[in-house]
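With one protein chain held back, the other chains of the complex are shown just where they sit.
Up next, chain A:
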Amino acid sequence: MIPRPHPEPGRLVDAEFQVLDRQVLDRNGEPVVTVDDVEITDIPRGVELDPDADAPVIENLLSGSAVLGTRLFGGRPPESRWQRIRWSHVTEIGTAVELNTTADRLDASWTERWVRNHLIGRIPGGRHAPD
């Protein structure tokens, strides 16, 4: 079956219920991260909003300890610490959020790649699958 290029048009999605804290899977079904927050278009504060203006959209899924930590304990993580996955990569929202790209191409999985290359890879036998 050919995967969808993006989620079904017209579908309604309640973001907290159906996106936050969901597992993110890459195009091969490999777990990447969980969704710790969602970045939406900036809404200006303290000004009258134009009812005819375009409504905000989801721009990125966010992950990482900085985002999760401030969500749990308060505060706001600096944007430089947001690990983003572009919404345009999302193909399906179900029990998991599915992407059209592979984990290796995402900034969000850099810690896993770093540990693989710098720690696990230096252990004898650490560069191949178990026999």
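Criterion: a residue touches a chain if its C-beta (ideal position, glycine included) is under 8 Å from a C-beta of that chain, and two chains touch if they have at least 3 such contacts; residues count from 1.
Here, contacts and distances are computed from a predicted model.
**Q** Would you kindly match the missing chain to its UniProt protein name, picking from "PRC-barrel domain containing protein", "Protoheme IX farnesyltransferase", "Spermidine/putrescine transport system permease protein" or "Aspartyl/glutamyl-tRNA(Asn/Gln) amidotransferase subunit C"?
**A** Answer from the record: the omitted chain is "PRC-barrel domain containing protein".
**Q** List the chain A residues touching the unshown chain?
**A** So the residues of chain A touching the unseen chain are 5-17, 20, 37-49, 51-52, 54-58, 62, 67, 71, 76, 87-88, 90.
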